[in-house]
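Note that one protein chain of the assembly has been removed; the remaining protein chains are unaltered in position.
== chain A ==
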Amino acid sequence: MNTNNLVQEIKEKVRLLIAESYKDFKPGLEKDLKTFLETSAEKLERWTILYANEGINEEELEWLLKSQVDLISLQALQTAGISKIKLNAFKNNILKLIFEIIISFVTKRS
């Protein structure tokens, strides 16, 4: 399975969502998205392949995606300090969208 376009597809669709629905939060959300994709691209591709090959199911894929958000929150806590970081800053809707994009990415190609 070629996952080269996956991260690009996620980026484009989430940017569109931010522009349409989260205009007021745009700068913060785009930064969160950038951090998430930069630190997670390799994992997103690996989990997508595992999901496509039925190594993990939909629920497990969702669990892993959320664990990545929690891991990034921990990293942020460590580097930025407690006063500068809001845990769960990465909006749930965006995470949900990334999850849906991966599911449809796999469905389209199977």
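Quick note on the criterion: a contact is a pair of C-beta atoms (placed from the backbone, for glycine too) under 8 Å apart; a residue touches a chain by one contact, two chains touch by 3 or more; residues count from 1.
Quick note on the criterion: contacts and distances are computed from a predicted model.
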item: From "Molybdenum cofactor biosynthesis protein MoaD", "Lipoprotein", "Branched-chain amino acid ABC transporter permease" or "Cytochrome b6-f complex iron-sulfur subunit", the hidden chain's UniProt protein name; value: "Lipoprotein"
item: Omitted-chain contact residue, chosen from A:L17, A:L37, A:L64 or A:L97; value: A:L64
item: For chain A, residues in touch with the removed chain; value: 46-47, 50, 55-57, 60, 63-64, 66-71, 73-75, 77-78, 81-82, 87
